[in-house]
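For this view, one protein chain was removed and the others were kept in their places.
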Amino acid sequence: MLNNLTIAQAKKLLDQKKLSSSELTKFYLDRIKKLEPKISAFVTITDKEALKQAEKADKLISQGAKKLLLGIPISIKDNFNTKGVQTTASSKVLEGYIPPYDATVVNLLKEEGAVIVGKTNMDAWAHGSSTETSDFGSTKNPWNIKRLPGGSSGGSTASVAADEVVISIGSETAGSIRQPAAWCGVVGLKPTYGRVSRYGVIAMGSSLDSPGPITKTVEESAFVLNILAGQDKFDATTSPKNVEDYTKNLNQKISDLKIGISKRYFDQCEKDVKDSVMQAIKVLEKLGAKIIEIDLFDPQYAIAVYTIIQRAEVSSNLARYDGIRYGNGRDKFGEEAKRRIMLGTYALSAGYYDQYYNKAQKVRTLIINDFKKAFSQVDVIIGPTSPSTALPLGASKGHPMFGEMADVLVEPSSIAGLPGINVPCGLSSENLPIGMQIIGPQFSESLILNVANQFEKNTDFHKASPNI
Amino acid sequence: MKYTPVIGLEVHIELYTKSKMFCSCSADYFGKEPNTHTCPVCLGLPGALPVPNKKAIEWCMAIGLALNCEISEFSKFDRKNYFYPDLPKGYQISQYDQPFCKKGQVTLSSGKKIRITRAHMEEDTAKLTHAKVDGKNVSLIDFNRSGIPLVEIVTEPDFENAKDVVEYLKLLQQTARYLGVSKADMEKGDMRLEPNISLKKEGSSGLPNYKVEVKNINSFRFVEKAINFELERQEKILEEGETPKQETRGWNESKQATISQRSKEEAHDYRYFPEPDIPPVRTGRDEIAEIKSTLPELPQERLKRFQTLYSLSSYDAEILAREKETADFFDQAAKDAKLHNVSPKQIANFIINKKPDIEKTLPAELIQSVISQKTSATISQSDLEELVKEILSENPDIVADYKKGKTNSIQVLIGKVMQKTKGQANASEVKTELENLLK
Partner (left out) sequence: MSKVTLDIDHVARLANIPLQSNEKSTFSKQLEETLIYVEKLEEVETKNTEPTSQVTNLENVTREDVASPSLTQEEALQNSKSTYNGFILTNAILEEQ
């Protein structure tokens, strides 16, 4: 009965008093206990706090309180500060660090009554697309535990795919929500940069970081975005733009929709991926959408731009970790963090700024303009989320740019600050999930959620779940 | 061989805003318990983000305008990256290539012009205290000061002597106080000075190929001493045919010398880049005009006006214009004084000599004091006593009346004394004297 509950299903059970939040929370905590030895999706399991929150939720439910996530068990990526609960970003530098404050996103979720069952594993500092750079060991893909879940929000996507929680919250700099969502076969929404507050999210690439929901269905992502989106007085880069009801347009017809596809985004893909995504696009075409071939900038340039900007920002963002006020010394940084810090330092250093950083920021402008041009012709752009399905454990080791290569197809839109969503659209011959991404112009979350939902409603891929 | 000093200044002024530069912690930190004015932002905790203080930006621009700077239409914050335990984020949010204010100028009393390169906004660091704990040399860190708004004012290397530096500093201090943006108290660390000092051969053009930065000059009293010490030190080295080392030195008051500072800080490569957490700042002409309209009359203008409008000596004008409160008070009193036939000069003398507590005195009261003082100052106590005795012996009837209880008759006596002194005595003093002798 409790199999793969969505938010709406769980809420219904709670509202109808068929189940208490405490029982629901215990169910998930038991499942976590059972599955964690195989999957390792969590860095910290907050069972005691969760049960307390669930009890509180039960009280509120009995008083007739209406809150959007009241009593619903969720997980949160370990780069979100949680007051009184260890927050490490999966790095030994922050092992044992107890924040004195909540991230804005965490605050919003708590206010809506969510029950936080734990903090999920990630690539240390969100550096990577595998979770293998976690200082606390890799998470495994619930579809095949010899495979990677992707990353950096791999713990979050694995926890949703394995049904250890109802939903999870992740963050994306360039691919960290969409790519692991694709590899784990769940829905992952990366909102427009500035739509959701970064306050209290351990900074990776400050001009790119976007927190977002990871869910089993598109509708849930829209529902959670309603909670997360909005201007935050603690984050000067959040947009004052009005927050829409993102669930409102989910069922709009897409018969007038113009979908852009770029050959370049399919060129480097595995055959199964390419075929599934092309099939998926045909589904949308059948619903009336018009497919238009567009020419986008070679994503290889986006890799180069992203590599420089992100590492430069990383080198500065990780400078605060000196072990004096909190945490451990800089000798505790893992290999990947050290590499990124040093590359970023080099790219910003005297004599190299123009050649690297400034050049990258200029090409970034061209990529933004390239998308603007594309969106004057089409409403959304659709392509594969990742060129491959989940790679075997160990695949990232020794590759200084593994993440960039795995994220080649999501990097251009991240650099431009655009929203994108991953929706499951098939299974490979090895029974691994395949994801397609829908990208729209800035602040077009309603539209891409609408397209994603129309696809989901007309297919069954979201119903597939791993046998674990 | 003769040398000409080449001195440029970097001055930091802490703004007296209510809250810090990028967070809402109280900026009123001086003398408070350590680490009680901090939050995730100014402690540099993981995930915290800065949001700039609007008032601080306006005040920075006000300082720039007071120093005749251009205000940039477009400017931004940048990160200045370096490691030091007093810098919690590992970078200081500052401004690099697009500061709020640039290309200003001030004129010293000698007529010498000092070019202002720029005035920009940044955040202060934590306060380090060096101490011995359990026999070990340690540094103690207090983050209360971390994130206090700081305006850095940089001059071109236009100074040629320490006296001009002091005059400039006093002018900056005075300006900050007139604007009401800071007390600019050097002893409290509100205003900090870092001169770059070098020497060039007299008559040579261009700048020397080295410069020495001097830190730790934390009192007005040390400025001249430190600069002159450094100039002499460098001259000796140059006389020996060598070039002084380019370095940072600290003024050591107990040794009365500048001392080379070796810190563990890496060679300067600050890797500036635009602060991604703060959108840029655009300032329209209207906004600049609005800030300009809030500027008070500035110290130098006021000094000039006091001299021309009130015919004061430069010495008097300087004293009266030094503090804005005194200057405002004098202005009001001098204006009101006209109605009472009292001259601004008399008001000025009274303020300078009697130093009345202007916070507790109204300008009108001060004028009354001047008027009554006018009628007393010129006759001495002994002369007055003689005069009173004379009057008493000349008017035995009135004295008799008084002694009978007609105390009002004393007024007649006062009038007679005043008449005799031709208004040179103070009526109340006369009354006291009369009462004494009538006892």
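To keep things simple, chains are lettered A and B as they appear, and every chain counts its residues starting from 1.
In this section, contacts are C-beta pairs under 8 Å (C-beta built on N, C-alpha and C of every residue); 3 or more make two chains touch, one makes a residue touch a chain.
What you see is a predicted model; the values in this text were computed from it and never measured.
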Filtering A:Cys184, A:Ala222, A:Ala236 or A:Cys425 for touch with the omitted chain leaves A:Ala236
Sole touch to the unshown chain from B:Leu9, B:Ala27, B:Val212 or B:Val430: residue B:Ala27
Where A:Leu70, A:Ala319 or A:Ile439 are the choices, the one touching the absent chain is A:Ala319
Answer key for A:Ser62, A:Ser255, A:Thr365 or A:Asn431 versus the chain not shown reads A:Thr365
Where subunit A meets the chain that is not shown, the residues are 97-98, 100, 193-194, 207, 233, 236-237, 239, 300-301, 303-305, 307-308, 315, 319, 322-327, 330-331, 333, 335, 338-339, 341-346, 349, 356, 358-366, 368, 400-401, 416-417, 442
Subunit B residues touching the chain left out here are 17-19, 24-28, 33-40, 43, 51-57, 83-85, 90, 128-130, 133, 136-143, 250, 252, 259-264, 266, 269, 271, 273-274, 276, 278-282
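Just so we're on the same page, only the chains that are shown with their structure count from here on.
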Distance between the CA centroids of subunit A and subunit B (whole Å) is 54
Per the touch rule above, subunit A residues touching subunit B in the complex are 79-81, 87, 89, 94, 97, 99-101, 103, 198-203, 206-207, 233-237, 312-313, 315-316, 318-322, 324-326, 345, 348-350, 353, 357
Contacts from subunit B onto subunit A in the complex sit at residues 40, 43-52, 79, 81, 83, 85, 88-91, 141, 143, 269, 271-273, 276-279
